[in-house]
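Here the complex is missing one protein chain, while the rest keep their positions.
Right, subunit A next:
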Amino acid sequence: MLRVCLKGANSAARKCLCGNGVPLHPLQQCRSYTSGGSGSSAGKIVAASVLTMGGGVGGTILYANWDPKFRANVEKSIPYSDQVFGLALGPAAPPPVINKPRKVEPVQISSMSEVWKDSKQPKAKEVQRKAEQPDAEGPPAPAPQETLEAAAKCTECEHEPAVKERPEGEVAARLAEQDKAEQDLLTSLSSNLEDALGSTAKVTLQAIGAQEAALQAIAQHTRQLREAMEAEAPPDKKSTQWRVLEDALSERSRSVDEAGAAVLKAKAELDKLRGVIDGAKHLKIAAARPSILAAEENLHSMVVDLDSVVTRVQTAQSEAKIVSQYSELVNEAKAQFQKELNSITPEIQANWKGLRKLTQDDLNSLIAHAHRRIDQLNRELAEQRVREQIHIDSALEQQKLEDKKALEVAISTALEHNREQMRLEQEKKVEETREVMEAEMRTQLRRQAAAHTDHLRDVLKVQEQELRSEAEEILNSSLMEKETEYRRLTQDQLDSFTLDMNAAYARLKGMEEAIDSHVIAEEEARKAHQLWLSVEALNYTLKTAALNDPTEPLEGAVQAIKESCAEDEFAQALATALPSESLSRGVYSEASLRARFYTIRQLARRVALIDETRNSLYQYFLSYLQAMLLFEKAQEAPPAKLSAEDLDTFKLLSYAAYSLEHGDLELAAKLVNQLKGESRRVAQDWLKEARLTLETKQVVSLLSAYANAVGLGTTMAP
């Protein structure tokens, strides 16, 4: 389009340039311009046109480089422009091909590769780790997008020669190897873990048991202590009690020591287990993760139990301490009270229960003592209250400190525990989430696979449909072709056959017609022959005329003619046209007529003068005389036209004689017909006979001519 404009511009420019010259002879001017007369202007024109064209072409190429649609348009409209563009710009970027299998739909995963993916999912990390180049399936761990892209990459593997796709078997073998190695590792790991766990558990349990025992011992001791404190047993029982208490104490100490040792051992084992777990964790096998987690959990729980037991033991111990302190205090108080009581009432025993037998004085004194005691106690209480605050403050302070310490310790341990727990929980959650996610991913991948299968199935279906339709189309077209071919062939055959048949039929018909015509012709010929024969017969009968005798009656011959050519109308007509006298009586021959004529002539000469007006006997005499005296030529050639004076009898007779002598009966008859009067009357019969003869002859000649013609017509030329 641009080039057209350019050409137009160029021609316009040229015209303009030429037109700027002499306007009357622009062509000559142009010629003179381009012939090189003024070369610079021609050069200028050439340069200008070259520049414009180059500019146009360059502009087109630049714009095509920028706008691919324009490029496509130009390529479509101008032939060979695509080559120019290819030279100048490089091949055009192919239009964005929407490759259906590559269409990202996250839920569609091929079923075939699902198994692969499943089997490879645990190895994905290894594969990802080990493979230098993207594997055929790609890491499934990342989003399905990536997977699909990898799959997409796979689908156009042939377009990327850099990617070398491992053959499926090798990959499977590698994966199998990896699987096995992992499995082995896993089993070893798990066995290790289990062993460690087992041992740790055992030890921990032992420790816990020891702690429990210690606890029990402490509790018992404490209880006994308390009992000992509270119970006012008789001294011997007290001593047993105290002994029991001592045993319990020793027991408690022993158990506590044992528990401590066990705890230490358990802690060691736990540390070992932790170490093993860490080692296992370092291996980073995902499948071992749950077992690792479980081991960790167990560890943690064991640690927690241990710690709890230890704390319990500690609390028990502290309680025991408290209890012992309390017991001491109680003892002290008791001793004090006893002392006081003894001081007041020496005889009263420490046993309060036996105080029924006391007197009123004792009671009063007791009550006074009691009152005093109460006062004292109140004062002490007040003092104590005062001191209490300080003590409490200090104790609180101490307690605070201790609490803080303990809190810190507890916090730290709790934190540790919590941290551990949280970590464990987190790990568990992570594991769970991982599992969930893996499950989800698996499901997603499965879904993808399913979707991919579906999609593939759909695509395959569509392709199948398309291929089928194509194939059907091809089949149909080829069938139709073949059918049309066949039809054409059959039609041709039919046509040819029909043609042959027609030809044969035509020939047959022709032959039949020929034969018929032959037959007809032969028939005709036969008829003609017959006719001719009969006409010849008729002719012959005509010849049978003897002198002065008529011929034989022509009836027979005519009958024969009539019979021979019953269908021939002409002949029939002619045959019927014969005068009846000829048929019945026959006709005179020309010779006889000629002979007779002379008689007639004589007589006509004699009665030449006689007519209607002159018919007396005297006239007869006169005419006789005239005839005797008048001499005319015996024969005189009749003129072509009869004038008035030729109508003289004598002349006529001489003409007629001449004609007769020359065989022209007709003319003679005509001439004789001109006779008038008696001569005419005399010649009447002769005329009639002549007429008859003439007629017959005419008819016969016609017939013979006709027969000849017919015969000629029917005669086949050799």
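Here is the rule we use: contacts are C-beta pairs under 8 Å (C-beta built on N, C-alpha and C of every residue); 3 or more make two chains touch, one makes a residue touch a chain; residues count from 1.
The definition used in the following text is that contacts and distances are computed from a predicted model.
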Message: According to UniProt, what is the chain that's been left out of this complex called? Choose from "Carboxypeptidase A1", "MTX3 protein", "MICOS complex subunit MIC10" or "NADH-ubiquinone oxidoreductase chain 5".
response: "MICOS complex subunit MIC10"
Query: Who touches the missing chain here, A:R596, A:K651, A:K670 or A:K697?
result: A:R596
Statement: Note that subunit A touches the absent chain at residues 596, 599-600, 603, 606-607, 610-612, 615-617, 620, 678, 681-686, 688
